[in-house]
Structures are given as C-alpha cells and as structure tokens.
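First comes the structure, then the notes that go with it.
One chain of protein is taken out of this complex; the other chains stay put.
Right after this comes chain A.
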Amino acid sequence: MTAVTPFAPRQPIADDPLDPGFGVYVHWPFCAAKCPYCDFNSHVRHQPVDQDRFVAAFLKEMETMRRLTGPRTVTSVFMGGGTPSLMRPSTVSAILSGIAGQWHMPDGIEITMEANPSSVEAERFRGYRAAGVNRVSLGVQALNDRDLKFLGRLHDVEDALKAIRLAREIFPRMSFDLIYARPNQTVAEWDAELKQAVSYAVDHLSLYQLTIEEGTPFYGLHKAGKLIVPDGEQSAVLYEATQEITAREGMPAYEVSNHARPGAESRHNLTYWRYGDYVGIGPGAHGRLSTGGAKIATATERHPETWLSRVEENGHGMVDQEVLELSEQADELLLMGLRLTEGVDLARWQALSGHDPDPAREQFLIDHGFLERLGNSRLRCTPAGMLILDAVVADLAC
C-alpha cells in the first residue's frame, strides 16, 4: 500500500514481552525556559528551587506508592521533565537511593535521565553517572541553528554535538530526540539531517513530529495562520522517509517514533507500551498500578508547589486514583501495544476485553494490508497500518 519497507520479522524486543516489568518514573517539573511547542508539565522559576525540599517530598510520595504496590522488583527508572538535568547530582543520587529504599532494585537495571545539551548541564554528566544514571536521553531536537532557534532551544548545534560526544564517553547508553515535520521542512533536508543524526547516535533515537498543542505559543501562531506546519500528506511523506532511513541504517522503529538497534530499546518505555505497571512520582506524573487484584490509574497534582504542600500534608500528591474497568484496560493495552512493532498479545487482550477481535473487522484490516498476525498469538500493525494507527485502533476496539 505504501512505499514503506515491511517490518523485519523481528523477535520480540529485548526480553519477554509477556513480562512488561515494573518501572519508576520521577518528574522534575522545572525548565530554564519554556519551549514554544511544549505542552508538558514544565514551569520556569526565577527563584532557586529548594531541591532538598523536593527530594524529601519525592521520598515521601514513594513511601505512599510502596504501600499501594507492595514489594516489587524495579526493572527501570526514568527521570523526565521538565529538565531533570537542572537537578544537582546529589539530588539525583538521593532520588535513586529513595527508590532502592522502597523497592528491590537490582544492579544494572536501566536508569535513564533526560538532559539538555546546554554546556552548564553537560558539565554535571559525570556527577549523574556517579549517582547511578546509566542512560541519558538528550533533547537535541534539531541539527541546524536556524531550527533550534525556531524551536526556542537554549543550545546551538555545537553545544549539541559536544553534549553528544560527552554523553557517549560518560554513559554506557545514550539516546537523543529530534523533532521533525517543521515548517517548510523538505524530505531532502530531513534525509540529510537524519543521516547525520544516525551517525552520531549510539543505538537509540526518538524522532517525534512537531504537533501543535493547545495552550502553547505555537498554538496561537498556528491558529492565526502565522505558523504553517506540514499537512497530512507532507507529514506522511516525512514519516515514511524516517522509517526508510532508520531501517536502512540499522536503527528501525520499534515504536511509532522510537528507533533502536535490536536489543537497545528503552526498557522503561517498553513497560508503558507493553502496559506493565509503573509508578509516577512528582508533579503531574501518571502511574498504572496493580493492587489488590485491580489496576488503578494514578495522576498527581501538576503545579509543583501545590504538589509539594500536598505531599507534605498527606504523604502524596495524587489528585486522581481511578480503578480501571477491564474494558478500559483492554482499550489501553490495545492503544499502547499496537504502537509497538512487536504488537499485542491476543490472549492478554482477550482476557481483559472478554472477547476476540471482531473477525470481520480483523480480516478487513488484514486484507487491506494494515494488520497482520504474528503466529497465532500476536497481532501487529504493518507499516501502512502504523501510519493510520488511530483509525485501526478505533476499528478494533469497538
């Protein structure tokens, strides 16, 4: 149906897809400046942030979460934001010790931290490594200064390359993000930039499309017609080019926008997409926890200082704790799982939804080349199906 090369008949990614693991996510909600496209929970403070007070609150919230999860073995930790590389190494160290104090934390598990390539932050890389971080994810976003400026980034290409070099030297594993489908971006330009990126990358790349989110400065500009982003057709072409290039360069997609050399996938992200359990610590963090036979969805207060005082008062900053119905879990399993090239385990989905996928719909999607069976047990999207994933999921979930 499309020019995209078929997915390699790859083995289930990393370890066992049926054991989605148990991840811990910690959110650092501060940034030095807010990027105009970003709708994540990030805040700019002009006074120094009291990091010790936040650490104490993180640890307190972990205690509460530990009561909900019971004893578990952590398979990955992810510190995201915001800009976690604004934390002092000692803060990072205290957070990791805190996690190890609540759950079993074997040596060598994946511990990722997001970092910005600005020079000040890069200087702290050795400190983070010493604290236990073994994987860094750099917010590079573009490899030309004009676009970095447009995206409101505080670094330039030189900073980015330095940070990449330093990260490769210091951390055993490294990934970086790029944002594409920028205004007026051509396939040729993106092709060149992406090839360059692949040459700098170790084994993992996150390649996101610029999306216009409500409440961001870009949203207003876009609405006023002052910012034009590639439309459906152009963004589809860019997406297809991305799949082509990364596959050819040995870093094929394993998720809609994540690419890795086989075996180097992010363990933590796989837990999300395989619909495992994860604890969300910090302001505006989400979690999925199995507790007392039920699966609950947790969400914490987004505003940092409000979250802080809630934790100090109640031991946690949760504003939402929802017990998920089986059918809701089935929906979540499907919409997260079909983002992966390994697809979803049908028996697991069947157990949650109480039925098989509608045979006529499934056959229709297979006949049109959007869906395929991997053996008898797994269902996954073809590259053509991945391009219209939201429609495929909506069709199957009915």
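In this text, contacts are C-beta pairs under 8 Å (C-beta built on N, C-alpha and C of every residue); 3 or more make two chains touch, one makes a residue touch a chain; residues count from 1.
By definition in this document, contacts and distances are computed from a predicted model.
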item	value
Chain not displayed: protein name in its UniProt record ("ABC-type dipeptide transporter", "Elongation factor 4", "Cysteine desulfurase" or "Aspartyl/glutamyl-tRNA(Asn/Gln) amidotransferase subunit C")	"Elongation factor 4"
Candidates A:190, A:218 or A:239 - the one touching the absent chain	A:239
Residue, one of A:95, A:140, A:227 or A:393, that touches the chain absent here	A:393
Touch criterion as defined above, residue of A:171, A:272, A:307 or A:349 at the omitted chain	A:272
Residue ranges of chain A at the interface with the undisplayed chain	25, 80, 177, 181, 206-209, 211, 232-233, 235-236, 239, 256-257, 269, 272, 275, 278, 280, 285-288, 297, 299, 322, 328, 331-332, 335-336, 339, 364-365, 368, 370, 386-395, 397-398
